[in-house]
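Of the protein chains in this complex, one is absent; all others appear in place.
And then chain A:
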Amino acid sequence: MKDDVKAPVIFAKDLNLVFETNDGPVQALKDVNLSIERGDFVSFIGPSGCGKTTFLRCIAALEHPTSGTLKVNSIPPDEARKARSYGYVFQAAGLYPWRTIAGNVKLPLEIMGYSKAEQEERVRKVLSLVDLEGFAKKFPWQLSGGMQQRASIARALAFDADILLMDEPFGALDEIVRDRLNEELLKLWARTGKTIGFVTHSIPEAVYLSTKIVVMSPRPGRITDVIESTLPKERPLDIRDSEEFLKIAHRVREGLRAGHAYD
């Protein structure tokens, strides 16, 4: 099924998720319909509580929808998880303090049973992909926050998942570091051809990175707009001053405002 290039990588139809809390049921996702094609860079943007992270976690089979259809690589998310078809990057790097950077990147490879030689080879490859070649033997506390997050991206890339799910990976970093990492992420995406799902609450970040921007709004969490970016694939940082960029950013802002209109 993976060979079926035409089928969307992620396909959601009438997806609903209701959390039962002490204050009664909370509709985290309501009637979500979305399809993501192979090679897309999709950003999910919206205020907190809009369900963007929840939706990403549904794709990763870390949450389970109450109703509706969700397919990842044309199979249910749980099977996709067991097939190790995605890498997940959390908001915090979450590196193990008792492992070196190389050891941390090796973690999924050890769990998935790659041979020792293969592990070394892959660690070397992905560390150079995120520009951390010289830091393999360092421990996490010896690296800056941005470098730690790059290491955690390397960890998610180490095995052959063609989907990369990122939950506000640069949310805790300052803007200068974030700009550089955004630029690097685009290069990485161009080089690897992966399908990326990216949660953010920064409009410039979403517009700069994405081929498709999904605008969401809270109570209940739902999609209010899906914007196909008209920006070229090649994106220098100063594209953010172009008229095209500002037009898309404006539409995102409008979408976010519309979602808030009634409260």
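What we mean here is this: a contact is a pair of C-beta atoms (placed from the backbone, for glycine too) under 8 Å apart; a residue touches a chain by one contact, two chains touch by 3 or more; residues count from 1.
Keep this in mind: contacts and distances are computed from a predicted model.
With the options "Sulfite reductase (NADPH) hemoprotein beta-component", "NADH-ubiquinone oxidoreductase subunit 4L", "Acyl carrier protein" or "NitT/TauT family transport system permease protein" in hand, the undepicted chain maps to the protein name "NitT/TauT family transport system permease protein" (source: UniProt). In the complete complex, the residue from A:54, A:73 or A:100 that touches the missing chain is A:100. Note on the undisplayed chain: of the listed residues A:108, A:146, A:169 or A:259, the one touching it is A:108. Between the chain not shown and the residues A:9, A:45 or A:60, the one that touches is A:60. The residue from A:41, A:55, A:86 or A:189 that touches the chain not shown here is A:86. Residues 60-62, 81-82, 84, 86-88, 90, 92, 94, 96-100, 107-108, 110-112, 139, 141 of chain A touch the missing chain (whole complex, contact as defined above).
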